[in-house]
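For this depiction, one protein chain was excluded, whereas all remaining protein chains were kept in their positions.
Just so it is clear, A and B label the chains in written order, and each chain counts residues from 1 on its own.
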Amino acid sequence: MRQAVHRLIVPTAGKGLYEITDAAVAWVREQGVGQGLLTLYCRHTSASLLINESAAPEVRGDIAAYFERIAPEDGPYRHRNEGPDDMPAHLRAALTATSLGVPVLDGVPALGRWQGLFLFEHRRDPHRREVVLHLLGE
Amino acid sequence: MRQAVHRLIVPTAGKGLYEITDAAVAWVREQGVGQGLLTLYCRHTSASLLINESAAPEVRGDIAAYFERIAPEDGPYRHRNEGPDDMPAHLRAALTATSLGVPVLDGVPALGRWQGLFLFEHRRDPHRREVVLHLLGE
Partner (left out) sequence: MRQAVHRLIVPTAGKGLYEITDAAVAWVREQGVGQGLLTLYCRHTSASLLINESAAPEVRGDIAAYFERIAPEDGPYRHRNEGPDDMPAHLRAALTATSLGVPVLDGVPALGRWQGLFLFEHRRDPHRREVVLHLLGE
């Protein structure tokens, strides 16, 4: 049994879903682990992780629009230090995932046919987001 | 330290919560691992995982009804390829879990007294859902 760790940097240019499937799968493949557990961990409180449909691009727009509606910028928030997109970003992160565990089978993450891995950016300004990939297996 | 993997098939007959606690616990017991980590992974984008109260059956109905309200079928979605329950299914999956990690203690998952493991089906039509169970421990 062994471990490997990688820090995946995801540059973002405003709100939305940034697909990281290829980068994560490629890194896992390189480790040469047949069976194991991949953990993805987002080191931020205003960006998060999401597994969702990767085939139809309009799904991403619908997901982004939905979170604008249920955690809107004009809510009755006290915390507004960094502008109107600050507190909704924390709420959207709370409603989605900060960490994901994906079993690795036959050397690759066991994603379903339609599943993609996404970094969900909740802030308007550009950021460099860090997702820690941790692999345990043999 | 060793690993085991199982593909649990969950036949569904429409929207709702399908309990998989017994199947998951039984499989873990059979592996003879005293202490470890169980990961459950749902390979779909229109079904998800949930840990919630298993004792009172009306809780499941309230949970299902709640998600009908907060991610309704008649929302302003662009993605409607597979009908009105398509996009809400993706949203409900995004709001709940695709993967769950449960420590294993004394040979069984460390579920609390009232906790049950559920496959949450978000589509109307029957499906065969696949949940990957991955166990690491000794």
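Quick note on the criterion: a contact is a pair of C-beta atoms (placed from the backbone, for glycine too) under 8 Å apart; a residue touches a chain by one contact, two chains touch by 3 or more.
Bear in mind that the values here come from a model prediction, so they are computed numbers and not experimental data.
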Residues in chain B touching the chain absent from view: 1, 35-37, 50-53, 56, 58-59, 61-63, 65-66, 70, 95-97, 100-103, 105, 110-115, 136-138
Where the unshown chain meets chain A, residue by residue: 1-3, 5, 37, 39, 41-45, 70-71, 75-79, 81, 87, 90-91, 93-95, 97-101, 130, 132, 134, 136
